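Let me begin by presenting the structure, written as structure tokens, before commenting on it.
Only a single protein chain was left out; the remaining protein chains are all shown in position.
After this line comes subunit A, so read on.
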Amino acid sequence: MSPTNRTVVVTGIGATTPLGGDAASTWEGLVAGRSGVGPLEQDWAADQAVRIAAQIAVEPGEVIPRPQARRLDRSAQFALIAAKEAWADAGFTGKAGEDTAVDPHRLGTVVASGIGGVTTLLDQYDVLKEKGVRRVSPHTVPMLMPNGPSANVGLLVGARAGVHTPVSACASGAEAIGYAIEMIRTGRADVVVAGGTEAAIHPLPIAAFGNMMAMSKNNDNPQGASRPYDISRDGFVLGEGAGVIVLESAEHAAGRGARVYAEAVGQGISSDAHDIVQPEPEGRGIAHALQNLLDNTDLNPAEIVHVNAHATSTPAGDVAELKALRKVFGDDADHFAVSATKSMTGHLLGGAGGVESVATVLALYNRVAPPTINVENLDPEAEATADIVRGEARKLPVDGRIAALNDSFGFGGHNVALAFRTV
């Protein structure tokens, strides 16, 4: 195969999410249909309109030594935990170069977040106001910069082929993985650690998203609040955490005898040019991204059996995506088992594409589609358009090659569709 069209595979996965401190426990929670949402019990939450969120299952302070943790934004802490797991899971035993299986100059990282080190920025502003200029941490800038998580993961693994951070709100994590696939496909790198992270559970983002009417205010029923496709859905539930995968050229993976979870077939990207926050109601931009995915890869629609939908539990967005899938894939969409895992993890913003890529890869590897929970009364428009996996996980076909999509969309009109398939 030419160096500009190389096959890319997934050889490692890692995650830390509201469902568990690693990919295995997260997957177990997803398949079991467990909600990671709970009440916000912090003092500051008392006068918020939104008092629920999907908080991390394992606090990073339990995993990262304190001297290191105090100079990392929470989003970078999540990214490092997930990347460390993914790196070891891929079979690497140390930094590139120390582990001679990977050349540092052929290794990159692409880890993104939607809003960067927002808690560091806001907390240090509080320090400035309350304690004065001198007390502002000298680590503030590297902690709040949006490329901090990617750069820290780059330091962890010794990446010298490039460290990148695409920013596209809630599509950031997926766009990062798409960018990583391109780095390998076009020959810039052999191995790329990629994913998304977010840590935005703080009074300001919660108040701001709440005032946009974007979040669920179902404070009395935290575990039932994130309900994509249900007729009574009233907005997303904010989540936090990270998901990271190790992408590798198929040749490089074969050369070192690595286990391959799935092939990363490619990505389709588009932008709406419709509204800064509202999704285009007919899903035209999303359809354009899906069409690009089909046009630019050898993805076979007949093989697609599962979609990890963006579906955040907002009234407009959930159905627009289903319409786009139907528009582009026609009757083939009949065999797409559509899962909205945000019903369990909440919406991790820039982390979503990372965590949901982990979920999509594991769905293919295990041939199981996780459920969408909390669908009590399925929106008739959703029911007429797609096959939603409701209530319980569903087995995927046991034989033959199967493929799955992972969609992510972001404020700003960003649309990213990723495709994976079994090998």
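One rule holds for everything that comes next: a contact is a pair of C-beta atoms (placed from the backbone, for glycine too) under 8 Å apart; a residue touches a chain by one contact, two chains touch by 3 or more; residues count from 1.
Keep in mind that, in the parts below, contacts and distances are computed from a predicted model.
Among the names given as "ABC transporter permease", "Menaquinol:cytochrome c reductase iron-sulfur subunit", "Peptide/nickel transport system substrate-binding protein" or "Acyl carrier protein", UniProt records the absent chain under the name "Acyl carrier protein".
Note that of A:Ser137, A:Asn219, A:Ser271 or A:Asn366, the residue touching the chain absent from this view is A:Ser137.
For subunit A, the residues in touch with the chain missing from this view are 65-68, 70-71, 134-135, 137-139, 142.
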